[in-house]
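Beneath this line is the structure, given in structure tokens, with notes to follow.
With one protein chain removed, the remaining protein chains of the complex are shown where they sit.
Coming up: chain A.
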Amino acid sequence: MRLLKLVPDNTNIHFLKWRIPFYVVSLLLIAASITLVFTKGLNLGVDFVGGQQIQVTFTERNEAPMAELRERIGALGYGEPVIQSTDAANAVNIRYRMPPEVQDDPAASEAMTSEVITTITDNFADARIDDLSAVSGKVSEELFSTAMYALLFAMIAISIYIWVRFEWQFGVGALFALFHDVVLTVGMFALFQFEFDLKIIAAILTIIGYSLNDTIVIYDRIRENLKKYRKMPVPELLDLSVNETLSRTVMTSVTLLAVLVALLLLGPASLFGFTAAITLGIFVGTYSSVYMAAPILIWLGVTSDSFVPTESAADRQERVAKGEA
């Protein structure tokens, strides 16, 4: 049986020939993402803004009366609720924000909750409240800030590790690639207005991990080749390294995508946003490992001497001392 090769042997694609246009595009995308986050904003989930989430099943209907629900709850004057369908067609998830002054007053939020619930049960006799959860503004602020710290610390800790294991240029490159992945993913959430909650932070941290796998594999090969081919110009050497690891990069991405697609199509609906974020991130992460993490090494001045052990002050003293003796 002939074995499958997703990537032919001895590819020689000049990936880095296009590094400047790609960098320009990526920087524009980063700028666009940041602009989107600030102009359009993120569709923050209850975790992060505070508010309430009610799951309702309409026991005598095949399909939930989405439009009517939206209208009825919207008429209460608390703003437009977010109504999403769940796994079952006759069940919906209703989310609405609480005005800040209501959030800080337990009695007022209680009153608001019962107002919304009576609105539902009065107008729809077959409505059954399955789940009700509320997150107050204070808790959500806390959740949001710890989530941001988690992202920040993860990026910094990982970059420091890369710096220690490789060289500082590699640490900066990895940090930039991670920044690129995170910003683009968040930008995508701003663009499509998918719900952005705690699970998405978990997804982004996962993306950071996997994107780094690619970056590390390529960096590891670059390090190896820098020692092996001392005379090769750096851009050429980077191309060689990316080409040599290409079949692995493609194969791993394919296996990951296989399970992600299975999860997207067959998995529970409540995991859709989470899985979609990771799927997106796998593409962005693979791209950034080749086009963001590698070329930056050229500009940061990595040369074939980067991994030659330099003589430390102590060594020098020792040598001088020996020479004199």
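Operating definition for what follows: contacts are C-beta pairs under 8 Å (C-beta built on N, C-alpha and C of every residue); 3 or more make two chains touch, one makes a residue touch a chain; residues count from 1.
Here is the rule we use: contacts and distances are computed from a predicted model.
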- Look at the options "Glycosyl transferase", "ATP-binding cassette domain-containing protein", "Amino acid ABC transporter permease" or "Protein translocase subunit SecD" and return the one that UniProt uses as the protein name of the missing chain. "Protein translocase subunit SecD"
- Which of A:Ile34, A:Ile117 or A:Leu198 touches the missing chain? It is A:Leu198
- Tell me which residue among A:Leu36, A:Ile117, A:Met232 or A:Leu271 touches the hidden chain in the full complex. A:Leu271
- Query: Just one of A:Phe22, A:Phe58, A:Phe124 or A:Tyr210 touches the chain that is missing; which is it?
  - Reply: A:Tyr210
- Can you list where chain A touches the absent chain? 1, 3-6, 9-10, 87, 103-104, 106, 109, 130-131, 134-136, 138-139, 143, 146-147, 149-150, 153-154, 157-158, 161-162, 165, 198-199, 201-202, 205-206, 208-210, 212-213, 216-217, 220-221, 224, 244-245, 247-248, 251-252, 254-263, 265-268, 270-271, 274-275, 278
